Each structure stands twice: as structure tokens, then as C-alpha cells.
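Before we start, here is the structure in question, set down as C-alpha cells.
== chain A ==
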Amino acid sequence: MAALSLLDWALDGLLALLLLWLAWRTLSTPALFQAVVLFIGFGLVLALVWARLYALDVALAEMAIGAGVTGALLLAALVRLEPPIGRGRHPARDDEQDDNG
Partner candidate 1 sequence: MTQPVFWGLVGMALVVMGLYALIVHAHLLRKVLALNVMSSGVFLVFIGLARRAPVEGSAPAVDPVPQAMVLTGIVVAVAATGLALALIVRLRSLTGRTFLGGDKGD
Partner candidate 2 sequence: MPPDLIGPDWQGSGWMLASVFVPLAGALLGFLLPRLAAAMGLVTAVLTAAATLALTLDVMAGGPARTLLGGWAAPLGILWRADGLSVALMAMTATVGVMVSLYAAAYFRAAAHERVFFWPLWLLLWASLNALFLSADLFNLYITLELLGFAAVSLTALGGGAAALTGAIRYLLVSVLGSLSYLLGVALLYHACGTVDIALAAACIADAPRPAMQAATGAMIAGLLLKTALFPFHFWLPPAHGSAPAPVSAVLSALVVKASFYLVLRLWLDLLGGGAGAGGGRWLAELLGVLGTGAVIWGSVLALRQERLKLLLAYSTVAQIGYLFMAFPLAVAGSAVAWTGALYLALAHGLAKAAMFMSAGSLLRFGGHDRIAELDSAVHRLPLTLTAFALAGVSIMGLPPSGGFIGKWLLLEEAFRQGRFGLAAAMLLGGALAAAYVFKVVGHAFTPAERERRVRAIPKAMEWSALLLAVAAIVLGLTLPLISPLLQVGGASAAAGGAA
């Protein structure tokens, strides 16, 4: 394969860094709602990566299923995991109770 141009490398590097950073934040941020939102962002960046790798089918599916439906499932689950007494338009602010190690 012909050598990639510097621009290509810069773009790849940027996307990869963004992807890894989002993944890390998803897995380590204390608030679950933020984690889920970050995960959706992760899915969208991943879709960009698929597009860069000439996998447009996968990019579409990642956007629709990986980020979209999975994100919706996670958000819905988050709402359902809310304590029933908690009043909340913002299920979000519920700090993860198990992550205080």
C-alpha cells in the first residue's frame, strides 16, 4: 500500500486518541449517566473509524445499533435502576454507588 500521507496519519492518530480516551473515560468516570453518554460518543467516533477503514456498512450499523440502540437500551436501564423514591428528571446525577474503591 502506498505510504500514507502525513495528514492521514494525523487524522488516524487523532481518531485513535479520541477513541481510547472516550473508552477510558467510559470505564472510569464515577457517574454512570456520564459513562453511558461517553459510551454513545465512543460509538459515534468508532463509526467514523469504520468509515475511514472503508467499512461503510459497519459504520452505518455502528451508528444505528452500536451507538443508537445500545445507548438507548443503556439509558432506559439506567432509568429503571433508579431508586423508586429518587425523584428525577435526571437519573444522571446518581453517582455510582459501587465505585468508591
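Quick note on selection: all candidates are chains of the complex that A comes from, given by their letters.
Please note the rule applied: a contact is a pair of C-beta atoms (placed from the backbone, for glycine too) under 8 Å apart; a residue touches a chain by one contact, two chains touch by 3 or more; residues count from 1.
If you're wondering where the values come from, they're calculated on a predicted model, not measured in any experiment.
Here chain A touches just one chain among 1 or 2 in this complex, the one numbered 1. Partner candidate 1 is touched in their complex by these residues of chain A: 1, 4, 8, 12, 16, 19-20, 23-24, 26-28, 32, 35-36, 39, 42-43, 46, 49-50, 53-55, 57-58, 61-62, 65-66, 69-70, 73-74, 76-78, 80-81, 96-99, 101.
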